[in-house]
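So that we are looking at the same thing, I have put the structure below in structure tokens.
With one protein chain held back, the other chains of the complex are shown just where they sit.
For clarity, chains are labelled A and B in written order, and residue numbers in each chain start from 1.
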Amino acid sequence: MSRTLNRKGRRHPLSSLVLILVGLFVSGAAYAAVTGTATAADAPVSATQIEDGKKLFASNCASCHGLSAAGSAAGPSLIGSGALSVEFQVGSGRMPMSGSGPQAEKKPVQFTQPEIDAMAAWVASLAPGPGVPEASSLTGGDPSNGAQLFRVNCAMCHNVAGAGGALTEGKWAPHLKNIDPVHVYAAMVTGPQNMPVFSDMNITAEEKNDIIAYLKFLDENPSVGGMDLGSLGPVSEGLFVWIFALGGLVAITIWLSAKSN
Amino acid sequence: MADKKSDVVTSAGSAVSRPDRLQNPGFEPEHKRVHDESPERARGAERGISLLFALSGILSASAFALNFIFPIVPGDLMSTRYNNMFVGLAIAAGLLCLGVGAVHWAKALMHGHELVEERHGTRGGDATRARAVEIFQEANKESGWTRRRLLRNSLIGAFVALPIPAVALFRDLAPAGTPEEKLSHTIWEKGVRLTRDPNGVPIKASDVTIGSAFHVMPENLLEVEEGFLDEKAKAAVLLMRLPLDALNETEDRKSWSYDGIVAYSKICTHVGCPVALYEQQTHNLLCPCHQSQFDVSNQCAVIFGPAARPLPQLPITVDSEGYLVAQSDFLEPVGPSYWERER
Partner (left out) sequence: MSVATQKKSSTPASTGAGMKFVGGAANYIDERTSISGAVKFLGRKIFPDHWSFMLGEISLYSFVVILLSGTFLTFFYDPSMVEVHYDGSYVPLKGIHMSAAYSSTLNITFDIRGGLLMRQVHHWAALLFVAAIGLHMLRVFFTGAFRKPREINWVIGFVLFILAMAEGFTGYSLPDDLLSGNGLRIIDGMIKAIPGIGTWISYLLFGGEFPGNDVIPRLYVLHIMLLPALVIALIAIHMVLLIINKHTQFAGPGRTNDNVVGSPILPVFAAKAGGFFFLVFGVIMLIASLFTINPIWNYGPYDPSPVSAGTQPDWYIGFADGMLRLMPPGLEFVVNGYTWSLNLLIPIVVLMLFIVIVMIYPFIEAWVTGDKREHHIAERPRNQPTRTAIGAAGVTFYAVLWAGAASDLVATHFRTTIEGVILTLQILLIVGPIAAFWMAKKIALALQRKDRELVLHGYESSRIVRLPGGEYREIHTPLDEFEQWKLVSFDEYAPEQLRPNARGKITIGARMRSSVSRFYFEDRIAPVTTKELESQKH
């Protein structure tokens, strides 16, 4: 490199890169410092859970459900829906709903468990409603009875293997793989959106345990036949045969009938 | 193309023939393979192919052994999965090695020249056909087939009549009685309680909360010994409760529901699948087979899909203990339409 004529001035060739990196770091740090998530460290000063819940509700849910949770044009009343509804909807990430559509979609959970408990406590305080059971009480069910109940009451929407299914006008019944037993219980009891309500007078608490045991069995026991292609039935099997089996064999025939070199 | 075995020239129809078409240039020069030129490469290929065959044999033997290495332990589903996978893979690999070896032997080492076989036209030669015609004429003369018309026609008549007895044999494929008798009735009748499917526990009106869906069978179903599923296939019912302001009922059917609780046949009027998907907010019933949709708030009128008739409604009320009971059988045949349905 010539020392006589340094046309680039006294700047180091990498200086632009370093400057960009510094700029990114500074702006990123500044952003992180300014916006905080509603962590426990930032929690409201008030001591009781219900107060916390009311505040969280006011800032995250009231725009659709109303400040008193009595509902509005945009969202139904939550009075009487109990702590269990909050645990299900918020705990699965469906609420707060991010956009309008035929159905609330499951997405990453936006709150910590203490925050969810707080909101649940507040909603529960409005009127009597279903409470959240202990996870330990949802064990010990009979998967055989559970499977039979599942086939009669659940499979028509969720598919026999819990792979999910279509409903009218763009709605769907979600898949049931690796769902928290508390949420399975909650969905049956609260009947979220278009799912029917399965109270203990329809499916008893013991029967609900049986259904949960069956779903757990499905989660713990992968299909004996090998990879299950999504448990979607003959459609995926047919596509697989045409694309991979027949496709592979056609490729083999091309090799077979080609002249050897 | 003039047929070689006879003088007949077959019509070419609307095919165009041009006198100045290019002619077939004959065979291309032969294609030499590496293994033809080089004996060491050929020997290498031979060794490779033999190795594949040997490997195939080993794999078949190991598939047998894998049955003992990964046995099926009753109750342990993973053992079944492993057994299926490993034994299957070993067999598959053995087959594939054998196949690849055989094909490679043919492609690389076997005589690579193409051979030619002449075609001779499918029809028999003129002489052959003439002889065939002659044979039939001789047979005709000797038997009198065309001459003795009474003989021939009575024989044909006898053959036509031969299968007639078989028709009677087919009647007992089904029991006595007519199909319409069975199709037009179910085991529901006045006073029969609505019970939960499949355990048969009766349902109280107070059990049915708004937004719930009960899968119902009649309480007398469990007493049926012969034809349990046959009766269930007509008697399956779906029970739902709607808010009263959401329920639109015609005058004659107002007495068929109880306090917003309605019962409808679960058997789709399209081709008979269970219409079981109930959406509690839209009050739609969706059939998963062909996507027929019924509106429960409007007496299950068809709102989408290929079904042509609404689901039949079961008239219900409560008995003295508060259990839901049927008032009568359905007032029309349930399930898919059939020819004699309206008679």
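We take it that a contact is a pair of C-beta atoms (placed from the backbone, for glycine too) under 8 Å apart; a residue touches a chain by one contact, two chains touch by 3 or more.
Note that the structure is a prediction, hence the values are computed from the model and not measured.
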Neighbouring shown chains of the undisplayed chain, as defined at the top: A, B
Options B:T10, B:S154 or B:S206, residue touching the unrepresented chain: B:T10
Option from B:W145, B:F304 or B:Y323 whose C-beta touches the chain left out: B:F304
Touching the absent chain when the full complex is considered, from B:A93, B:I210 or B:V318: B:A93
Contact set of subunit B toward the excluded chain (per top definition): 1, 4, 10-16, 18, 20-22, 24-28, 67, 72, 74-75, 77, 80, 83-89, 91-96, 98-103, 105-107, 110-111, 114-119, 121-122, 170-171, 173-175, 178-180, 182-183, 197-198, 215, 217, 227-230, 232-234, 236, 266-267, 270-274, 276-277, 288-292, 302, 304-309, 335-343
For subunit A, the residues touching the chain missing from this view: 102, 143-144, 146-148, 151-152, 155-161, 163-166, 168-170, 172-173, 214, 217, 223-229, 231-235, 237-242, 244-246, 248-250, 252-254, 256-258
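Here, only the chains that are shown with their structure count from here on.
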In the complex, subunit A residues that touch subunit B: 148, 152-153, 156-157, 165, 167-169, 171, 191, 193-199, 201-202, 221-226, 255-256, 258-261
Subunit B - residues contacting subunit A, complex: 31, 33-35, 77-78, 80-81, 84-85, 103, 107-108, 112, 196-198, 204, 206-215, 240, 274, 276-282, 284, 286, 288, 293, 304
